[in-house]
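Here the complex is missing one protein chain, while the rest keep their positions.
Right, subunit A next:
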């Protein structure tokens, strides 16, 4: 396997000079020449390749570019990959989308991205592409076409974008999922490309708790395929990365010698001041759990004999918003005895405003066994 560094050296020979980071990053070379009117000048294209495989660093770099750069005069293709992780959409619920107990035991992180869409699994066999443009130039069909052209021409794989903007091969087997983020002046479209992803891990990692009721964005589960299984041994992440980068640059600039080279970036605060803060926010509970839309979860809780009426258990529903408990309520309350109804009301009052954890039903079950003084007093009255 080629290392990224070696790869970029190889590409230099083919694609021209690698812009020194200091100049190419701050765009002194991408100013349009004053003699030509700006409107006719297409934005210069630049390819960035991440040297990190940490999902939080790479997502932070995306967000950093989105917030700090102008894409009026340049468009960027950012190519990156991550160590195993699950990435959920901006308005998704980690408990529903990811197999949290399994991932925790395996030390695999779950990250929330800023863009819309559904949950995906990443590993070293998956390549991510982010297309940054000015908002008015945002065109994800065009980006997907570029990828399909590369797959067709360079690897002989017949791929197409379907109506959901997923790239599929054969009998609608998904090899790429898409999502986007649109702002006032800038936009990005990013997508995954499964080359040699561990499909068994992918399936396991995305087995979330589907009994949770959500009003959030749903993931649409699709059969997936690896491009590596279709394209043979020539189809590797490194070769795909090189082909995509080259095509992106030369599509616009016919003479490859005039195209900018690839720029290796190190997504750290040293290179990009302010990135560290974004990364810390992405890792925080306020972002990962705290941005979870409202959900309800219902479980059957066994009752102690003193509370059990006609049934030895009760259905309890917990409602949470932004990761915080809003309400605990008893279902089929009419069937329950008064003590139980009152006790659940007390429990709801004391748990309201606390962070939601899957252990909450254990907590509720325990509290049902210890009648509170307040409750005892009330039953006397």
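Simple rule for what comes next: contacts are C-beta pairs under 8 Å (C-beta built on N, C-alpha and C of every residue); 3 or more make two chains touch, one makes a residue touch a chain; residues count from 1.
Heads up, the rule we're going with is that contacts and distances are computed from a predicted model.
*Asks:* Any idea which of "Glycine cleavage system H protein", "Glycosylphosphatidylinositol anchor attachment 1 protein", "Dolichol phosphate-mannose biosynthesis regulatory protein" or "U6 snRNA-associated Sm-like protein LSm8" UniProt assigns to the chain that's been left out?
*Replies:* From the listed options "Glycine cleavage system H protein", "Glycosylphosphatidylinositol anchor attachment 1 protein", "Dolichol phosphate-mannose biosynthesis regulatory protein" or "U6 snRNA-associated Sm-like protein LSm8", the omitted chain resolves to "Glycine cleavage system H protein".
*Asks:* Per the definition of touch given earlier, which of A:183, A:223, A:273 or A:304 contacts the omitted chain?
*Replies:* Answering carefully, the residue with contact to the hidden chain is A:183.
*Asks:* Under the stated touch rule, tell me which residues of subunit A contact the chain that is not displayed.
*Replies:* On the side of subunit A, residues 89-91, 114-118, 164-165, 178-184, 215-217, 293-294 touch the unshown chain.
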